[in-house]
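Apart from one protein chain that is not included, each protein chain of the complex appears where it belongs.
Moving on, here comes subunit A:
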Amino acid sequence: MLRYAIKRIALAVVILVTVMLAMYAMVFLVPGDPASLALGPRATPELKALLRERMGLDEPILWQVWHFFRSALTGDLGYDVWSKRPVLDQILEFFPNTLILGVAALGWALALGIALGAAAVVWRDTWADRLLGVVSVGLISVPAFVVAIYAILIFAVWLRWLPAIGAGTPGDPASQIRALILPAFALGVGWVGYLARLVRASLLEVMGENHIRTARAFGLPETRVVLRYGLRVAIIPTIALLAVGLGSILSSAVFVETVFGRPGIGTLITGAVQKRNYPVVMGTVLFMTAFYLFIVTAADLLIARLDPRVRDAFRR
């Protein structure tokens, strides 16, 4: 297990370094002058040169990479070119919003997705199963920002039940929860369908196993067999998926954050990319990649702990 853990962590570090090198390469490959963009038509050449210098873009690329990693190891992700605030401070300010949004979206999607997947198995091969199939695929297909627009239209404009924008008032949990409902709904909708299909497929596979046949032989009701003995085993593959899912949901949160005017990592990085605010781009990408790798590696280690076949396969 220790050997497996070391290998997984080493792999995560390699991925992290590769991603950051790729990011640096992109900075130099993608056309566009951040100084001209940010300073607009009235900027003097001297000001643009000063800004490029402040961004460190006048230094050789390898020196920049080295400097970035050396600083990052001490927790220094640099400073925002414009506001001069530490990048790490901004990330720590925005990240909780995105994380809460992602966890809330995935949480309700998980609860409903599992319920729908289990219901489809309980009623398998009936019209209800087919209807749930159509609904699940439909939910997967609808982009989150479309759901977001309609959610605002219905719940904020017509019904006036929930706020249309913002993340709520700081220090007022009730307003923050209210502001979270629509974005979490919009972000999680696609995952409901996906999880429902996954749970259904996994559960059907489990339903053919010996312990299920034994349970049935004891005369237990089918619903109880599915929910109590089938679902418990069938839900394991979703653990691995949840780690990937959280990463994916955090990266796709940008659309929802934009529509709902919520501060978050998505809006932070999008704004930084548009303005070529490279220290913020680099710092945020590093942070998010590290967070994602941490989650995925932790999930892998957990699964390996639960299922020796996984670490054996890695050993081979």
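Simple rule for what comes next: contacts are C-beta pairs under 8 Å (C-beta built on N, C-alpha and C of every residue); 3 or more make two chains touch, one makes a residue touch a chain; residues count from 1.
Going forward, contacts and distances are computed from a predicted model.
Chemist: Pick from "Cytochrome oxidase subunit III", "ABC transporter substrate-binding protein", "Aldehyde dehydrogenase family protein" or "Na(+)-translocating NADH-quinone reductase subunit B" the UniProt protein name of the chain that isn't shown here.
Modeler: "ABC transporter substrate-binding protein"
Chemist: Using the definition of touch stated at the top, determine which of A:107, A:143, A:221 or A:271 touches the missing chain.
Modeler: A:271
Chemist: So one chain is hidden, and I want to know which residue out of A:156, A:204, A:220 or A:303 touches that hidden chain in the complete assembly.
Modeler: The missing chain is touched by A:156.
Chemist: In the complete complex, which positions of subunit A touch the hidden chain?
Modeler: 30-34, 36-48, 50, 82-85, 90, 93-94, 148-149, 152-153, 156-157, 160-167, 169-170, 175, 178-179, 258-264, 267-268, 271, 274-276
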